[in-house]
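Once you've had a glance at the structure underneath, I'll fire off some questions.
Every protein chain of the complex appears in place save one, which is left out.
Now for chain A:
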Amino acid sequence: MTSVTMTVNGKAASGDVPGETLLSDFLREHLRLTGTHVGCDTSQCGACVVHVDGKAVKSCTVLAASLDGAEVTTVEGLANGELHPMQVAFNENHGLQCGFCTPGMIMSGIDMINRYKAEGKELTDDAIRHELEGNICRCTGYHNIVRSIKDAAASM
């Protein structure tokens, strides 16, 4: 057992967990934050993306114990009284069908917009397509997902 203390969605969260506990399991099973999904178990599908210290991370690939003191944001932590602009955009553009990839898409979308803004680069359609290569969706054909991220970029 390893003691883990981190900040999740702005709140202190701690637990004694086996050393091999993945962040995705810690979030889902110990904190009951089940919006972070596990799709492929092997860090390829992107359904489990969360933010760790402000950066997108595939939570099925990182050990909870390695994140002592880290600040983690999950999809549940985005809305602050009202929906985050990225959440609004995915709803308004019908950027989802089965919804399983959606939390990861939203977390990756926010991360790419933040990075491009910080670097002063324009987030073009091509850039969004390229940035989404670590997030797969089997339902939508990505058309409305790309549109959603583009829309959100304009309002973030």
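The working rule: a contact is a pair of C-beta atoms (placed from the backbone, for glycine too) under 8 Å apart; a residue touches a chain by one contact, two chains touch by 3 or more; residues count from 1.
Note that in this section contacts and distances are computed from a predicted model.
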| item | value |
| --- | --- |
| Undepicted complex member, UniProt protein name, chosen from "Glutamyl-tRNA(Gln) amidotransferase subunit A", "Aspartate carbamoyltransferase", "Multicomponent Na+:H+ antiporter subunit C" or "Xanthine dehydrogenase molybdopterin binding subunit" | "Xanthine dehydrogenase molybdopterin binding subunit" |
| Residues of chain A in contact with the chain not shown | 8-17, 20, 28, 30-42, 44-45, 47, 74-83, 86-88, 90-92, 94, 96-103, 106, 128-130, 132-133, 135-146 |
